[in-house]
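A protein chain is absent from this complex, but the other protein chains hold their places.
Which chain is which? They are A, B and C, in the order written, and residues in each are numbered from 1.
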Amino acid sequence: MSSLLHMLPFAPIDALLVVPGVAALLLALIPQYRLGARVNMLASGITFLFALTLLVERPDPTVSFLFVDDLNVVFVVLGTFVGFTTSIFSASYIGHEIEIGRLKPGYIRFYHGMYQALSFSMNLGLTANNIGLMWVAVELATLTTVLMVGLYRTQAALEAAWKYFILGSVGIALALFGTILIYMAARPVIGEGHDAMVWTTLIANASKFSPELLNVAFVFLMLGYGTKVGLAPLHAWLPDAHAEGPTPISAVLSGLLLNVALYALLRFKMLLAANPLAVAPGPLLVTLGLVSLIFAAFMLYLRRDIKRLFAYSSIEHMGLIAFAFGMGGPLANFAGLLHMTMHSLTKSAIFFAVGQVAQVKGTQKIADIRGLTESHPTLGWSLVVGVAAIAGLPPMGIFTSEFLLVSSTFARQPLLAIPLVIGLLLAFGALIWRLTGVAFGTPSPSVVDAGRPPSMVPLIIHLALVLIAGLYLPGPLVAWFQNVARMLG
Amino acid sequence: MERFSLDAAHLLAGGMVLVSFMMLYQNRILGLLNVFAAHAVVLSLSVAWQAYVQSAPHLFVTAAIALILKAIIIPVALHHMVLRLGVHRDIETVGGIGPTMLMGIGLVALSMVVMLPAAAEADPIAREDLALALSVILLGLLIMVTRQNAISQIVGFMSLENGLVLAATGARGMPLVVEISVAFSVLVAFIVIGVFLFRIRERFDTIDTQALDDFREGRE
Amino acid sequence: MPIVAALLSVAGLAGVAVVAPILTARRVAWATPVVYGASFVLAAVLLICGLLALLGGSAFQGTVHLPVGLPWIGAHFALDPLSAAFLVIVDFGAVVASFYAIGYGAHEEEPGRVLPFYPAFLAGMNLVVLSADAENRRAGYVYLLMASFGTLMLLLGFGLLAGPDGDYAFSAIRTAEHVPWLSGLVLVLMLLGAGSKAGLVPLHVWLPLAHPAAPSHVSALMSGVMTKVAVYGFIRVVFDLAGEPAWWWAVLVLILGAGSAVLGVLHAVLQRDLKRLLAYSTVENIGIVFIGLGLGLAFKTNGMAGAAALAVTASIFHAFNHSLFKSLLFFGAGNVLTGTGERDIEKLGGLVHRMPETAYLFLGGCLAISALPPLNGFVSEWLILQAILLSPDLPQWALRFLVPASGAMLALAAALAAACFVRAFGITFLSRPRSPAAETAHEVSRWQIRAMYALLAVCLIAGIFPGPFLDALSPVSQMLVAGAMPKQPILPHLSIIPISESRSSYSGFLVFFFIMMASWAAIRVIHNFASRAVRRAPPWDCGFPDASPVTQYTANSFAQPIRRVFGPIAFRAKISQTMPQPGDMAPARLTLSLRDLIWEFIYAPIEGAVLYAAERLNILQFLTIRSYLSLVFAALVLLLVLVATWA
Partner (left out) sequence: MGLILAILIQGIQMVLVLALAPGLIGFTRKVKARLLRRQGPSVVQPYRDLLRLVRKEAVLADNASWLFRNAPYLIFATTWVAAALVPTFAAGLHFSWAADLIAITALLGSARFFLALAGMDIGTAFGGIGSSREMLFATLAEPAMIMIVFTVALVAGSTQLSTVAEFMVDHSTLRVSLGLALIGLIIVALTENARVPVDNPATHLELTMVHEAMILEYSGRHLAVIELAAALKLLLYISLIACIFAPWGMARQDDGVLGMLVGVVTWVGKLAIGGFLMVLFETAIAKMRVFRVPEFVGGALMLGFLGTLLLFVSRSF
């Protein structure tokens, strides 16, 4: 396997950037949507395969400005996988959107190009060995998603994009300042120049940095990248962006972009944790996490737009994950990693389902969607399974991670477990409340011609994975996650 | 010489803070644009000075970008747009000027308190610059949140970004500064274009963000 | 090795659960019998495993560890006396229910709704949510919410027991050292968790909504079996894992148990919906079981092993009995439903003529649940009363006062239960039909009847020969409280002895035998030496023979005296009559208002608070970009101030 990899003209890790980059340029030239969709799928697939190779072959961090360690390979593999499945979904979805004339064919090139550009920037952000580069990548990702959110050019879409844009830019600015501060902190130790921004050297010397600078830096980084993660009170862009953008983008946003920002946050958390004098980042993350969890849980109750509903649920789960990493410790970190993985899979699956629901019912209003299990059994049931999973019902994977999180928290900090449990219950109540209305009861009228039913394959694959993870986690995966959990400290 | 260079840098950075205050005080949009141009000019001067002091020629590029793009092109463009949009009426600032100024002063004090001890090890220039840059950034944010008109918000954002560039250039030997400033200029360009888009597509008769939100409020 | 077989058959059930939806999707005609038949067989295997492990001793017990489920924890399965006992309880119910369902399922208009989940035994949850009409959906919602609440509480409890390093294996927990306050917290959590699943007041609200919503055989499983699983969880943790109990645990458990017993049956007496009535009576019986468990705790803390053994054995025996007669009664309700399509007893009546066998079997269930000798319900409640009589030896004052009080509550509950089921049977099966549906009722399929006969038979056997059952439970009490009841003498005359012969004894067999002999003798004598002539005539009714069935006593009027006596306390019942003046043609009106105080004072406030908070926070959805920016700004400034003040 590895020998086979050596025969390639470039290292697999570079391929993570080369393939999407080339594909982006290529797709920008392909006006036909079928061909474009195929190329899009193909490119994403290849990227995913290369990402898989990273599991066996790690490049040497010193030679490249990219690097791979146990931590980001989790994100890369997960991200490229979701990117791949989403591209499959988007192929059929966008096709239907064009058929019903919601999306103008002229935008196809733009859409596909942006899709690959997005995956490019996210891979870059995940593998960059330079905090400046990472920042640039995240900004790029933001720009591309902003453009995709505004794709439909409706008032709502433009306005959502605008809001996302402004808030995102401010977040980016804050993150940049934080990055500068990190450099300032590193320079006296490492010396001027490029090295002082290289991740591997940073983490190696973190203990000698000036703690005060690190503290201030972390404040900015947390608010900056936290805006991307969608933690309350920095979340405002997230629901509208999810609700108004094309559904594949909603899936990518929830399944990937949030993770990328979270990854950046984790990196800097590790940096601070490596410095004994710096303020412990844990409590900050825990606080933001709890706030997001409970806030989002309450917000779920009065949602009327189904995509916005699940967007808020994403905020809730990001809060949970932030909480887990904030708690720290092998068990909580493990739970956080597992939860992040499960959430990406489940939430993107849910958005696949919701997108089709919105197409067959011709609306995103929860009130107008009823009795799905009657009118569209497969779709309805997979939505039920997805929501059951996201709500944390056994035997799905999210239940496992929540179980670990709750029980470990309760064993360590009973007082923190109480708001955690309350938040979980609130969210559960809201989600099930909505689900019973949408999935059961007398069906509401469907759009006459729902067109070619989009492929259920990605949806089912995701849910199957979540279910399997809930029932059985393979030993190597567990060992690997535990290793990462130790890294995170 | 060392002493002088330090003072000069300090002076320029302080000048930026001063200009930020002027922007904060400014409540006519056209005036705001002019003051912003001045802001950019001071920035480019400061960046140039840093380039000279640190003998880092590539910083001159940044200075040039700041001067050309932010001091000339964008203000002019926005000027035109304001006239076309006919929003050159008074900016309805949220909460009077007085409180805003007070808040600004508080922010400057805060940034001093935060940065000076924090950057103790960093060399003096950097320390002063950082503290002042932070205050510029905070003031920029303050402008953004105390203005209701989208254009003035953009201006606020750009002044914030000026602060970032100031900080970046102040960080001696920081790599990617040029790239970052370029990236940011792209960002700003996008924002401006975005406003143009809104205008050209006749979506909104005003780009008062209050009105923007009315759409979704009606819908959700 | 029974446990392996048990696990395999569980896997089999899961397999059936997977296959079932495919069959139903294909609209296969024989789906119903196959699915239920398969689950019948598998449940039977499980039942046998349980029996082997319970009676066969340690040779048939054991543990298995599978690497599934939670990472690095895996799943430990153990078959010890306790789990074996409850395995028997659960799977006997499951076996009979599957058998019953082979007949009952034939009437299911939407088999796709039931079949897939039935074998997976997710029946309760899914089925309730699945049902289409709004009321049932609300039921399912409340059910799910309470269920997940319970689950979370249980998780917390286990997390607490497992400790920070999280070893969830029972063996590890059992050996671990537990701080007293921590175990106390565990008890509270278990009460919340298991209590909410078992339907303990005040966590019972979902139960009377959810159980009736499901098809009857599933209701039977939910009431008769699922609640027992919760009881099992409680016993397992509180008696087995949580370490030494403190005496106030008993106080807590006794209060909850007694409260559930009385409130549950008081609700039951007033119900019109037959299945809801049964569900409420489940609350009552769970309360009785918990009274027994509370006594067990009280005795255990004071090292009175024998007494503790009596209490625990009695309450597990009652759990078993309840699973029997409650299933029987729910099946009866199911028959009535299939026979008449009616659940409202006000619209029933006279079914004894059209559904004689159902009537006969339902009567048996009523006798058993009303704790009347010689049936099994009486035996277990009698044992609990005997345990109460041992309580004066308890040193704690609180328990001294509480235990007799709970005894009185128990007696009150039993008496009310009798009233409740006289009403249920009398209104449903006796008197004259109150609706066309009742007039045209028809008897149901043999499968259903046979299943019920099996249950009634076991009820009778357990009532007449309780000795062997109690002996079978002695390893359980041995394991839980390190004590056991005296070995029950099979002879003389099959009597059972809680403590010692001089104290008290009871021989169900003799009582049964004497009753049979006496009535037989009476009939013989009278028929032989006096008249046996019978003449049919219209009812006399004090000389006012009236054809109209409307003049009969209704369920409501039957309950009226009890409501009038207990209602003001339990429900804040308000009754107002408006009598028109003489000569006024307007009809007289009687309005009755009952208030569920528990809902009003516990749940309604929570609901309100959540919605209020949601309303308030929802404003954040509609702010301007500027306001959102100011949020970010505020957060930034706040954090900076924090950092500044940190050093």
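By our rule, a residue touches a chain if its C-beta (ideal position, glycine included) is under 8 Å from a C-beta of that chain, and two chains touch if they have at least 3 such contacts.
This is a predicted model, so every value here is computed, not measured.
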Displayed chains contacted by the hidden chain, counting the whole assembly: C
Selected residue (touches chain absent from view) among C:S216, C:S431 or C:Q448: C:S431
Per the touch definition above, residue among C:V64, C:L412 or C:I575 touching the missing chain: C:L412
Touching the absent chain when the full complex is considered, from C:F86, C:F378, C:W447 or C:F633: C:F378
Positions on chain C contacted by the hidden chain, ascending: 349-350, 352-353, 356, 359, 363, 366-367, 370-373, 378, 382, 385-386, 388-389, 391-393, 397, 400-401, 403-405, 407-408, 411-412, 414-416, 418-419, 422-423, 425-427, 430-432, 493, 495, 501-507, 510-511, 514-519, 522-523, 526, 530-531, 533-542, 546, 549, 551-553, 557-562, 564-565
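Everything below uses one rule, namely that only the chains that are shown with their structure count from here on.
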Furthest chain, CA centroid comparison against chain B: C
Centroid spacing, where centroids are CA-atom means, of chain A and chain B in whole angstrom: 31
Chain B and chain C: spacing of chain centres that average the CA atoms, whole Å: 69
Centre-of-Cα separation between chain C and chain A, whole angstrom: 45
Two or more partner chains touched - positions in chain B: 114, 117, 141, 144, 153, 212-213, 216, 220
Touching two or more other chains - residue numbers and ranges from chain A: 162-163, 166, 170, 212, 215-216
Chain A-touching residues of chain C, taken from the complex the two chains share: 25, 67-72, 129-130, 132, 134, 137, 140-141, 144-145, 148-149, 151-152, 155-156, 158-160, 162-166, 185, 610-611, 613-615, 617-618, 620-621, 623, 625, 628-629, 631-632, 634-636, 639-640, 642-643, 646-647
Chain C residues within the chain B interface of the complex: 621-626, 629-630, 632-633, 636-637, 640-641, 643-644, 647
Interface residues, chain B side, partner chain C - complex: 94, 107, 110-111, 113-114, 117, 138, 141-142, 144-145, 147-148, 153, 209-210, 212-213, 216-217, 220
